[in-house]
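Here the complex is missing one protein chain, while the rest keep their positions.
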Amino acid sequence: MYNSNRTNKPTFLDSKMGLERLVFFSDAVFAIAITLLALEIRLPVEATNLTNQNLLAVLLSIWPKYLSFIISFLVIGNFWIAHHRRFSLLTRYDNRLLVLNLLMLMSIAFIPFPTSIISENGNRTATIFYALAIIVTGLLSALLWWYTAWENRLIDKSVDKQEVRRNLLSILTTPAVFLLSIGLAFINPDLGKFSWILTAPAALMLR
Amino acid sequence: MYNSNRTNKPTFLDSKMGLERLVFFSDAVFAIAITLLALEIRLPVEATNLTNQNLLAVLLSIWPKYLSFIISFLVIGNFWIAHHRRFSLLTRYDNRLLVLNLLMLMSIAFIPFPTSIISENGNRTATIFYALAIIVTGLLSALLWWYTAWENRLIDKSVDKQEVRRNLLSILTTPAVFLLSIGLAFINPDLGKFSWILTAPAALMLR
Amino acid sequence: MYNSNRTNKPTFLDSKMGLERLVFFSDAVFAIAITLLALEIRLPVEATNLTNQNLLAVLLSIWPKYLSFIISFLVIGNFWIAHHRRFSLLTRYDNRLLVLNLLMLMSIAFIPFPTSIISENGNRTATIFYALAIIVTGLLSALLWWYTAWENRLIDKSVDKQEVRRNLLSILTTPAVFLLSIGLAFINPDLGKFSWILTAPAALMLR
Partner (left out) sequence: MYNSNRTNKPTFLDSKMGLERLVFFSDAVFAIAITLLALEIRLPVEATNLTNQNLLAVLLSIWPKYLSFIISFLVIGNFWIAHHRRFSLLTRYDNRLLVLNLLMLMSIAFIPFPTSIISENGNRTATIFYALAIIVTGLLSALLWWYTAWENRLIDKSVDKQEVRRNLLSILTTPAVFLLSIGLAFINPDLGKFSWILTAPAALMLR
């Protein structure tokens, strides 16, 4: 892995080890963000030495926290699977890819915050704020893929135009659904959120 | 690693690098969840500038937090060892494996929450809630192995039916014990918890 | 990877697997520190069940938290890209490199703290404290590169003196800008912070 052609002056941008580190670093950020989601599941007050009855009531009352944990876990997991799949086609990388990838990871690392907001506030503002965070992540993912794949800039020559376009549309599904949910949230916040529950598993299965 | 047969149209599902990333991502989630457990060990109040005597009393009084940290660490560690062992038999993967693995990781990432509950409430509800979390994780692990191994779907052909079945039973030991502990918790919560202490190291040793 | 020449007495310091673990461990610390930044984005009070209007007001009022998250993400990301690039030239390592790398990682792991300070206090002290943390990280990075590269101590022989010096200057850009920002902060804290916003993306693009 480290014994790549060292006789020539090394080029930074197409070493396999560099590509591996990039993939590794991205995976680590995905894994940390997805696991940190669970830290948002907390009891509302420092509840110690409760009776059986009271503890049960408290555990049941925080169901929006479980739900938002599950949704965000599936959403980030879905973005990870997409990243996983597309980066397996990369054959080289450049500086702009590093920067675009970093911006996309920033939007992933941000997701635990809107998750905590929506788990404590069920209203329209929270719903839209959450949807916006997912839309930004989706658009940055699409931009990343577009930069990577357009005219096979950094991916394998064997991937044809149609597959590139098909992938781009597939990525844009998630932000499209969440854009729609903003519209639905203006009618009823729960309707907006309900549309996610349907789409998250769908996205996982279909792709 | 990246120079696999690129001349043919790449298939997403059996690249070695893809399998490596999958294993890596899973390991990272396990490692983060297991290390975050320690964040639940905290003093009950912001206790600064205590006397030697008082600090000692506080440190001793939170023994249930140490105990639940140790138990959860062994439980997650045990699931990791089992995952580690089984995934070493994988030769390829598919979309459904990605999704099933993601669901199993979700249940792992959730464990710090019931751990914090049981470290602050010793009662029956907390005991059952904790046991349920482990049972769900165990069942998802069993489902994951069943999907992977049944008729050697994704594992090496050399693994025979008997070994697959033996592994499935071995995985189901943990949820079985925790199911039993729910029964025992109805008699006495401490009896339920005591049954875990016996089984966790046993599971680690036996397998 | 593990089947390196085991017949001779193994030397600790030039095994490929050792170098890989070093790079891996560093990447993990970078990834954790950069993702933990998001934990600092929190609502000022435990704000549950707010009205749409109030929640929107609160979400907008914490803009300094978003901004400091973005700046610190770009700063750590920038240090990671630089580390990534330089360590790809390493061909061996020694004890001192391990220690110097550890000290540099310590300064990276520290960054979430000044980030939280500056997100809650916009004044001169916070600005200077943040700038000092980045300057220390930058100087440790420069020291690490100097130790690694001087007279090709641990890097590939093909890298010439000029490139080593050019890299050293490039690393020192970041602490230089933040040193300047301390001066500007004495005139006006916001002017000091404004200078970072300009430099962070610049550093990412130029290098």
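The chains carry the letters A, B and C, assigned in the order they are written, with residues numbered from 1 in each.
We take it that a residue touches a chain if its C-beta (ideal position, glycine included) is under 8 Å from a C-beta of that chain, and two chains touch if they have at least 3 such contacts.
Please read these numbers as outputs of a predicted model, since none were measured by experiment.
Undergrad: For the chain that was dropped from the view, give me its touching partners among the shown chains.
TA: By the stated touch criterion, the chain not on view contacts B, C.
Undergrad: Please pick, from C:Gln53, C:Thr125 or C:Asn188, the residue that touches the omitted chain in the full complex.
TA: C:Thr125
Undergrad: Out of B:Ala38, B:Leu169 or B:Ile187, which is the one that touches the chain we can't see?
TA: Going through B:Ala38, B:Leu169 or B:Ile187 one by one, B:Ala38 is the residue touching the chain not shown.
Undergrad: For subunit C, which residues reach the chain that was dropped from this view?
TA: Touch with the absent chain occurs at residues 1-3, 6-10, 12, 15, 17-18, 21-22, 24-25, 28-29, 32-33, 36, 39, 44, 95, 98-99, 102, 105-106, 109-110, 112-113, 116-117, 120-121, 123-126, 129.
Undergrad: Just the residue numbers, please: which parts of subunit B touch the chain that's not shown?
TA: 1, 16, 19-20, 23-24, 27-28, 30-32, 34-39, 41-43, 46-53, 55-56, 59, 69-70, 73-74, 77, 80-81, 84-85, 88-89, 91, 156, 158-159, 204-205, 207
We take it that only the chains that are shown with their structure count from here on.
Undergrad: Between the chains shown, work out who touches whom and classify the graph as line, ring, star, complete or other.
TA: Shape of the chain contacts: a line, open at both ends.
Undergrad: Among the chains, which is located farthest from subunit C on the basis of C-alpha centroids?
TA: B
Undergrad: Provide the C-alpha centroid distance between subunit A and subunit B, rounded to the nearest whole angstrom.
TA: Roughly 23 Å separates the two chain centres.
Undergrad: Can you check how far apart subunit B and subunit C are, centre to centre, with Cα atoms defining each centre and the answer in Å?
TA: 33
Undergrad: Find every residue in subunit C that makes contact with two or more other chains and list them.
TA: Residue numbers touching two or more other chains: none in subunit C.
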